[in-house]
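Removed: one protein chain of the complex. Kept in place: all other protein chains.
Let's look at chain A:
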Amino acid sequence: MNTIYFLVQQTMFFSIPLLIVALGGMFSERSGVVNIALEGIMIVGAFSGILFINTFQAALPGQPILLLAILVAALSGMLISLTHAYASVNMKANQVISGTAINMFAPAFAIYVARMLRTVQQIPFMNQFRIASVPVLGQIPVVGDLFFTNTYLTTYLGFIILVLSWFVLYNTRFGLRLRSCGEHPQAADSVGINVYQIRYAGVLISGALAGIGGLVFVIPTSTNFNATVSGYGFLALAVLIFGQWKPSRILVAAFFFGLMKTIAAAYSGIPFLATLGVPNDVYKMIPYLTTLVVLAFTSKTSQAPRAAGVPYDKGSR
């Protein structure tokens, strides 16, 4: 039983950032702008968030500073995604290229600024954010052990973002307009929706969420930030596609990837798996193999937003 608790708790550290970032990607792509800059935005968000924590951790207590850092990460993510929005909406540039530019720019920027400020590229932080057991809820048998012990505020934030995303996308006027801009912007424009505005909003939301995701990714797993998020931005893209651009499926996909990653890293400590005698390479391959297989089978019925990646031109109605 302890092994299961452990696996679930550990899976959260992988899954929650993937979930948040993939949801961010969803907002952008459903508005019609492909966002492969998620990796770069994550780095920028993690960088500014950790830098903020590093600067103020002596002056502020644990959880408030985490919330402020999340805000900082979201803002910096929005700022960098603004360049992507400008290039792909106003300039009608190739969205893959401007995304790639951000991916290349972000780690260099993080290293450069960190070295300017601190002479080393690693930014250390004190992890005072872990919650050993949530009051009251942590006492509940089974459920408490699964979800309310050894956790972070960010885990719940991830679920809140999920619910909000679902609500905004399917139950608000904005969500409907966002989806319509991703499917058929000309039709949306014909009924008076400002396509540019909606696409800007979509990209900015994705920037904010990817920035948060970057910070959420770094905090539980290290005690410093070293200008990388280890390719999790790209993995989030895979989660987005695997999740068919729908919040509920993205949730499933994120947890599937997270669990596979956890097992790959932790199998030697799990008695059942350790005694199976399967080479460790197999465990390491599983997440990627399953991605290949699942994508190969689902690509035919893939429901990508139709207008994703196509710059909107008013004149070509």
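Please note the rule applied: a contact is a pair of C-beta atoms (placed from the backbone, for glycine too) under 8 Å apart; a residue touches a chain by one contact, two chains touch by 3 or more; residues count from 1.
Criterion: contacts and distances are computed from a predicted model.
Visitor: Looking at UniProt, which of "Energy-coupling factor transport system permease protein", "HEAT repeat domain-containing protein", "Nucleoside-binding protein" or "NADH-quinone oxidoreductase subunit N" names the chain that isn't shown?
Guide: Its record in UniProt gives the absent chain the protein name "Nucleoside-binding protein".
Visitor: Taking the entire complex into account, which one of A:Thr55, A:Thr100, A:Gln186 or A:Thr290 touches the absent chain?
Guide: That would be A:Thr55, which touches the missing chain.
Visitor: Considering the whole complex, which of A:Ile270, A:Ile286 or A:Ala304 touches the chain not shown?
Guide: Checking the options A:Ile270, A:Ile286 or A:Ala304, the one contacting the hidden chain is A:Ile270.
Visitor: Out of A:Gln10, A:Gln95 or A:Ser206, which residue would touch the omitted chain in the full complex?
Guide: A:Gln10
Visitor: Since one chain has been left out of the picture, which residues of chain A touch it in the full complex?
Guide: Contact residues on chain A toward the absent chain are 2-3, 6, 10, 13-14, 54-59, 118-120, 122, 124, 126-127, 130, 150, 217, 220-224, 226, 228, 230, 261-262, 264-271, 274, 279-280.
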